[in-house]
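Can you read through this structure? Questions will come right after.
Only a single protein chain was left out; the remaining protein chains are all shown in position.
Showing subunit A:
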Amino acid sequence: MMRFMLLFSRQGKLRLQKWYTATAERDKKKMVRELMQIVLARKPKMCSFLEWRDLKIVYKRYASLYFCCAIEEQDNELITLEIIHRFVELLDKYFGSVCELDIIFNFEKAYFILDEFLMGGEIQDTSKKSVLKAIEQADLLQEEDEPPRSVLEEMGLA
């Protein structure tokens, strides 16, 4: 089971964090800081895995963003890399060649995508198509009950 997933930039700015086990804020902060330090210190040619505390850390860098997952000891590192890649693919499909800024400004969307893909630290759906379909449907639902702004505009005009 995946314990948590972090996205952070090369400058050490956290862009996304998802914890699949309830953790106290203080611990979260401490762990994030520690991990970022370790991962950012690693050279580009080094391997994507490291052991940290009782967990295995799998990370991969895409452009300026590091995707970093913490998995349990018995988990498969390679499949975790696959998960990261699949998530990047999903983001890419959704935003249309995704960049760091997309994730910064639409961070809640990024979370929604992640939530459709992973749940409770397990893969929810291995099919890209069905994940994207669920997101689209939910977004559609959101737009349906978006009228307030047009009402406001009417009223503003009135």
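One rule holds for everything that comes next: a residue touches a chain if its C-beta (ideal position, glycine included) is under 8 Å from a C-beta of that chain, and two chains touch if they have at least 3 such contacts; residues count from 1.
Quick note on the criterion: contacts and distances are computed from a predicted model.
Missing chain, UniProt name from the options "Protein Abitram", "Probable electron transfer flavoprotein subunit beta", "Nuclear pore complex protein Nup85" or "AP-3 complex subunit delta-1": "AP-3 complex subunit delta-1". Within the set A:46, A:63 or A:123, the residue that contacts the chain not displayed is A:123.
For subunit A, the list of residues touching the undisplayed chain reads 1, 14-20, 22-25, 29, 74, 76-79, 81-82, 104-105, 107-108, 111-112, 115-116, 119-120, 122-127, 130, 134, 137-138, 141-142, 145-146, 148, 152, 155-156.
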